[in-house]
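Taking it in order: structure first as structure tokens, then the write-up.
Excluded from the complex is one protein chain; the other protein chains are retained at their positions.
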Amino acid sequence: MSVNETISSAAEQREASVPVQDVAVEKKREDMPVQEGKTVGLPYADDPKFKLRNVEVFYGDDRAIKDISLDIARNEVISFIGPSGCGKSTFLRCLNRMNDSIDICRVKGQLMLDDEDIYHSKRDVVELRARVGMVFQKPNPFPKSIYDNVAYGPRIHGLANRKSDLDEIVENSLRKAGLWDEVKDRLDATATGMSGGQQQRLCIARAIAVSPEVILMDEPCSALDPIATAKVEELISEMSESYTIVIVTHSMQQAARVSHRTAYFHLGHLVEVNETSKVFTSPEHELTESYITGRFG
Amino acid sequence: MTDQRSQAEIVRQSLKRRYRKERRFRLYGIVAIFIALASLFILFADIIGKGHTGFVKTTITLDVTLDSETMYLDDPTDQDQIAMADFVAPIIAALQDHFPDAEGRAARRELGRLVGSYAASDIRDLIEANPDLLNTTQTMEFLAHDTVSVYVKHADDPSYSIRLSEQQQAWVDELLEKDVIDTSFNDVLFSRGDSREPGNAGILGAIVGSLFTMLVTLAISFPVGIAAAIYLEEFAPQNKITDFIEVNINNLAAVPSIIFGLLGLAVFIGLFGMPRSVPVVGGLVLALMTLPTIIISSRAAIKSVPPSIREAAEGIGASKMQVVLHHVVPLAMPGMLTGSIIGMAQALGETAPLLLIGMVAFIVDVPDGFFSSATVLPVQIYLWASSSEQGFVELASAGIMVLLAFMISMNALAIWLRKRLERRW
Partner (left out) sequence: MQTANLLPLILVLAVAAYGLAFMRSRAVAAPLGGIRNLKALPFYYAARAALWCAIPALIVLAAWAGFEGKVIQGMVISSLPQDVWPESPGQASLVLSQISNVAAGKLNPEFVPEHIAGAAGLLENLRAQSGTFKTILVLLIAALGAAFAWTRVAPHINARESVERTLRRIFFVCAAVAVLTTVGIVFSVIFETVRFFGKVPITEFLFGTSWSPQTALRADQVGAEGAFGIIPLFTGTLLISAIALLVAVPIGLLSAIYLSEYASKRVRSTVKPLLEMLAGVPTVVYGFFAALTVAPFIRDMAELVGLEASSQSALAAGLVMGIMIIPFVSSLSDDVINAVPQTLRDGSLALGATQSETMKNVIFPAALPGIIGGILLAASRAIGETMIVVMAAGLAANLTANPLDSVTTVTVQIATLLVGDQEFDSAKTLSAFALGMMLFIVTLLLNVVALKIVRKYREQYD
């Protein structure tokens, strides 16, 4: 079991087994002022990649995201942290409209990518997703060969005219994902036979292969062991040179290690955004402090 | 960055072509669904179109003078005289009242062919039962001859051939105008067994036969199926025997139904010497056939009972059997019932295995028990559909409508039960 999972499951257990304390926490939360639409710290940036204003997400009648405004700068790595069910994944999935496939999900507000509205009715999802790639919680390689997994994106988008171009893209992507040396001799082997860490790096390579501008990562290490996690984190740091990376994580250590800025979500609110070092050393908001000191999960 | 920009450009250019493909793919799906639903619609429309006339009978109402002279009958209590008497004569006489110019043997014969062949026995039965009616005039309603019935109901339908002479057609037209020939709801269909004459044939015999057969099927497959499901879900040890049983059940579910007919023929009739054509054997065969369906759905129902219920009961010291019988089975019952009803609906529509065990015989009498020769609704439909007499086609369709009505109500009952009783955990 990974470190992250240990933390989250321990937190869940605490919630489940000591209801009295839970009520107390609940009460305390209410006491603390979370003003809607009010975020402390540094939520805005100059010439941002993403400009997100007054975002709200509804599942049926439930408001999962409550009036969030945030800028994401170019080539920055930003972490979303917060307790389970705080809406960080939901918010992440708005950025390349992965929520579209959920029938009851509605998104309101202004979400701009390079000053173009993401949710404009004429906006093309396919093009959007080619620019904003995503890596998921559980490694999800297609049940095909390693080569075909990486080549899938370039093929459907018609990025390579010749087989040699495609070979080049595959090799480059695998190199960038730090996987090339491990798999170059068995590109035709099926991807599902790889280890979990390799699978996740393959998924990253797959995302890189279409040369996206942004990569969204939804708890990319939660299913991996510590060694694989370290490799993926290393990779994220390297990639920050050429991509904008948004990463949702359960692990505060991970956020601290990889990201420039960290955003703390709480029950659908964006409570605080700041330089990572600042969030973890001197948080401005009480809730953030409670969270990072481990008072609730 | 420039790399990313140019890539985005390539993607944008490919979009039009890719969306065209997307739309085409989606269209294929819609077309497929449309074809499937259209087939369903055509099937139903065809059957209703062919069958609705089966619910209508054609009758001729006549004032019949039961004249002892024309019938050559003085004493209705004398069996010999009854056997020799001419009961058609009064009908022809009554028809001649409408058409005084129809003289001569040929015309009389043609007139006589306007009423069904059971008209004479209607008169005989009446006189036998009430001898005082001799030499009185009675208003009686007869079933029209099948050729007349076809003419009245299907004169405009090219798929039917009219077998009436010009003269007869003229008579029928006139009688129709006078309301002597009339159409009304076909109660015969629901009150009689099979017959050689379409006008006289009914599905009551087949319905009762189906009922007896289904009772046998239900009495066997429901308890056995549920017991088997309980065993496999709750008690079966993980071993080769259990695996073998499971493989058997899954395969039996896909064995062609006609094979079960062979089983019935060889084992129940051949080995055990049971009679042919009886509901007991049909019910046994159908029970074996529906058993896998019931077992599979009952197992699913048992599986859906959460383990917490079991643990709660076991926690207060209930034995395994008590846990199962007191808690699991009652909670799984709605699912089991639903599965069983659907299985029974399948069995109700099954034909092929029953052909082999002799339930295709021509049986006029409504069966009166599990051991009396019978046929069932789908087999009756098969018999009528393959008959060369054209009047049977509409009866077969009408039978299909009745059969479908039974099946739809059974399925509706199953859905209702599921909605009403099923618990979500």
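Note that the chains are named A and B in the order they appear, and that numbering of residues resets to 1 at the start of each chain.
Heads up, the rule we're going with is that contacts are C-beta pairs under 8 Å (C-beta built on N, C-alpha and C of every residue); 3 or more make two chains touch, one makes a residue touch a chain.
None of the values given here were measured: they were computed from a predicted structure.
Asker: Can you list the shown chains that the omitted chain is in contact with?
Answerer: Across the whole assembly, the hidden chain touches A, B.
Asker: One chain is left out of this view; which of A:D103, A:D185 or A:E241 touches it in the full complex?
Answerer: Of all options in A:D103, A:D185 or A:E241, contact with the hidden chain holds for A:D103.
Asker: Any idea which of B:V56, B:L176, B:A300 or B:L355 touches the chain not displayed?
Answerer: B:L355
Asker: Using the touch definition up top, pick the residue from A:C86, A:A207 or A:I247 that touches the left-out chain.
Answerer: For the chain that is not drawn, the touching residue is A:A207.
Asker: Give the residue, chosen from B:A228, B:V281, B:M336 or B:V366, that touches the chain omitted from the document.
Answerer: B:A228
Asker: Based on the whole complex, identify which of B:F142, B:F212 or B:Y382 touches the chain you can't see.
Answerer: Considering all chains, including the one not shown, the answer is B:Y382.
Asker: Would you write out the residues of chain B that touch the absent chain, in ascending order?
Answerer: 11, 18-19, 21-22, 25-26, 28-33, 35-37, 39-40, 43, 46-47, 50, 223-225, 227-228, 230-232, 235-236, 244-245, 247-252, 254-263, 265-267, 270-274, 288, 291-292, 295, 319-321, 345-346, 348-352, 355-356, 360, 370-371, 378-379, 381-382, 385-386, 393, 396-397, 400, 403-404, 407, 411
Asker: Can you name the residues of chain A that touch the chain not displayed here?
Answerer: Its contact residues with the unshown chain are 96, 98, 101, 103, 125-131, 133-134, 136, 138, 140-144, 152-153, 156-157, 203, 206-207, 210, 216.
In the analysis below, only the chains that are shown with their structure count from here on.
Asker: For the complex, give me every residue of chain B touching chain A.
Answerer: Counting only chain B, the residues touching chain A are 3-4, 7-8, 10-12, 14-15, 18-19.
Asker: Considering only the defined contacts, which chain A positions touch chain B in the complex?
Answerer: Its residues touching chain B are 124, 126-127, 130-131, 156-159, 210-213.
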